[in-house]
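First, the structure itself, so that you have it in front of you.
Only a single protein chain was left out; the remaining protein chains are all shown in position.
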Amino acid sequence: MNKVFANAEEAIKDIQSGAVLMLGGFGLCGIPENCIAALVKKGVSNLTCISNNAGVDDFGIGLLLQKKQVKKMIASYVGENAEFERQLLHGEMEVQLIPQGTLATRCLITGYGIPFVPVLAGVGTEVAEGKEVVVRNGHQYLIEDAFDSDYALVKAWKGDTMGNLIVKDTARNFNPMMAMAGKITIAEVEELVQPGELDPNFVHVPGIYVHRIFQGTNYEKRIEQRTVRKPE
Amino acid sequence: MNKVFANAEEAIKDIQSGAVLMLGGFGLCGIPENCIAALVKKGVSNLTCISNNAGVDDFGIGLLLQKKQVKKMIASYVGENAEFERQLLHGEMEVQLIPQGTLATRCLITGYGIPFVPVLAGVGTEVAEGKEVVVRNGHQYLIEDAFDSDYALVKAWKGDTMGNLIVKDTARNFNPMMAMAGKITIAEVEELVQPGELDPNFVHVPGIYVHRIFQGTNYEKRIEQRTVRKPE
Amino acid sequence: MALNKEQIAQRIALELKDGYYVNLGIGIPTLVANYIPHGVNVVLQSENGLLGMGPFPFAGEESADLINAGKQTVTTLPGSAIFDSAMSFGMIRAGKVDLTVLGAMEVADNGDIANWKIPGKMVKGMGGAMDLVAAAKNIIVAMQHTDKAGNSKLLPQCSLPITGLKCVKKVVSDLGVFDITDQGFVCIEYAPGVTIEEIKAKTAGKLTIAESVHEMKFSE
Partner (left out) sequence: MALNKEQIAQRIALELKDGYYVNLGIGIPTLVANYIPHGVNVVLQSENGLLGMGPFPFAGEESADLINAGKQTVTTLPGSAIFDSAMSFGMIRAGKVDLTVLGAMEVADNGDIANWKIPGKMVKGMGGAMDLVAAAKNIIVAMQHTDKAGNSKLLPQCSLPITGLKCVKKVVSDLGVFDITDQGFVCIEYAPGVTIEEIKAKTAGKLTIAESVHEMKFSE
């Protein structure tokens, strides 16, 4: 039962063009930087990327967009990316926008083996178009399905060789649910440790959900909006 | 915004006869001992108790059964309790049995504002009687509803005055989901600490879900099946 | 004279009650945090997964791993809790957040809101807005009363794609405070120096002036 890979190139080796990928992160926070770089290097194309955001022009998923490797983007907010806009307006890429909570919940139910979930978000909006609507307790709910993806690429702070993960601060975001939702889940961590070094009570993703793990390198961890307050 | 109560008696003061209660714990592990004792002392009756188990004859929810305070038990496994059996066979109590995972998931969706969930468990069994069945991807699913309870009584290891909770080991079980599912959630903790003493990254139940908290006393923490191995 | 953004935020802050859990959207709503009345303790929820959001960090203490829903670097406070996005929207959906303040492009007199898309221009996406408006118990919109061309943004019905139906309970604009009821926009306060006539002229949706209407105050 070896889950440990040497690096991102090895861990993503079998990802082919046309694959459906989930990518953890919110904005540039908690994104699988090493896996994205390896996908760029490998040059796979026609990817479907399920991720809350699409990165910025020159970082995160934006790097895949630059190389036109993305066929379809499934996201909740993509407003930080001019190249994205250009490809979308030129019909070079499809985009499906999903309310953020619905996106998160669809990941969760995927990892919990639940085929669909009723949600309020989007009722009466464009998001509802073509979707089944049910009424309960006088409220309308949209029926939203679990995801069917090939790989989940997630980023954690620490992980052990059995695949248990700990995430840090708001870099948690979508990473645990996407880890749980992946048919094949590839986790990159800032620090890979031996079993026993993580407290079982404070593991955010149990190893059963993680198929491959590696210690990433050269994390840039770029800040999108550096906001500070004045010294007191 | 004061959530801190002096003790169980104060915290459960407004629970009336006929209330619908969720009680955390699995077997006798992680049960709200102080709240149960206070309910016995207060003498409220006609309670509906949603809990994975019904305790043993002389501990846990068994104490409420002894005093005939329970009108209806909603549980997954009740096989450790002779008094329970007696009341059930004599028609003194109703019981509704729910698969354990369905019980847990119904608590989860309640805390997540989701009205119902499709599950495989119970299809083709007595559990399915009277329930809506939907077909997805060739599988049948039962439609199971969120819970509508008045109070959730949960037990945690540590908590802070803002209601953040940390549970310990497998005493976690149903406690986080029931805490999330309660209209009014009352948490008893072995140790009540000040805000800042719990690491925000390792809080199991965020305080927003907890309305009342108190430090319990005299925990017995009885072991149901004491199993040990021989010294090596 | 019409309110500036800081004043809109200051007025909204009076809606906060002790013990509230509050989600503040991007833009004017974020400024509300600067005007929380003395003695009122609220906990800020950021929908990317943080409860108990603190102020911006001091320079040099910012962390790429700790941001708010606007992707700004923030801090935690004693008693903070961090969780994943599923739980974050779970608590929103379950009605645990007492108040949501967000911006809008348009609000209709039945409480419909549009704030996520302008057809023909860039589609940025709804982010968490649709979830928030669908689920929050209490939604206050902070907005300019008119667009730059002077057209009312308080309308009989939204012209832009809807974010949520019949969900806005109150609007605080640069001109006044408006409850949304069966009577449409009910003006309960006007900004200092703003006349009822100006409000009437600049409100395209159904408008009722409350009998008790009075000049806005910025502290209680």
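When the chains are written out, they are named A, B and C in that same order, and each has its own residue count from 1.
One rule holds in what follows: contacts are C-beta pairs under 8 Å (C-beta built on N, C-alpha and C of every residue); 3 or more make two chains touch, one makes a residue touch a chain.
Source: prediction; values computed, not measured.
Asks: So which shown chains sit in contact with the chain we cannot see?
Replies: Answer for the hidden chain's contacts among shown chains: A, B.
Asks: Can you say which of B:17, B:170, B:194 or B:217 touches the chain missing from this structure?
Replies: Of these options, the touching residue for the absent chain is B:170.
Asks: So which of B:75, B:93, B:146 or B:162 would be touching the chain we can't see?
Replies: Touching the chain that is not displayed is residue B:75.
Asks: Looking at the full complex, which residue from A:83, A:144 or A:160 touches the chain that isn't shown here?
Replies: Final answer for the missing-chain contact: A:160.
Asks: Mind pulling the subunit B residues that touch the left-out chain?
Replies: Considering the whole complex, subunit B reaches the absent chain at 26-30, 52, 75-80, 85, 88, 95, 97, 99-105, 107-108, 119-127, 157, 168-177, 204, 221-229, 231.
Asks: Residues on subunit A that touch the omitted chain in the whole complex?
Replies: That gives, for subunit A, the contact residues 1, 110-114, 160-162, 164, 180, 194-196, 200-201, 203, 206-209.
The working rule: only the chains that are shown with their structure count from here on.
Asks: Can you check how far apart subunit A and subunit C are, centre to centre, with Cα atoms defining each centre and the answer in Å?
Replies: Averaging C-alpha atoms per chain gives centres 29 Å apart.
Asks: By residue number and range, which residues of subunit C touch two or more other chains?
Replies: In subunit C, 50, 76, 82-83, 86, 89-90, 92-93, 135 touch at least two other chains.
Asks: Going through subunit A residue by residue, note those that touch at least 2 other chains and give them in order.
Replies: 105, 119-120, 168-169, 172
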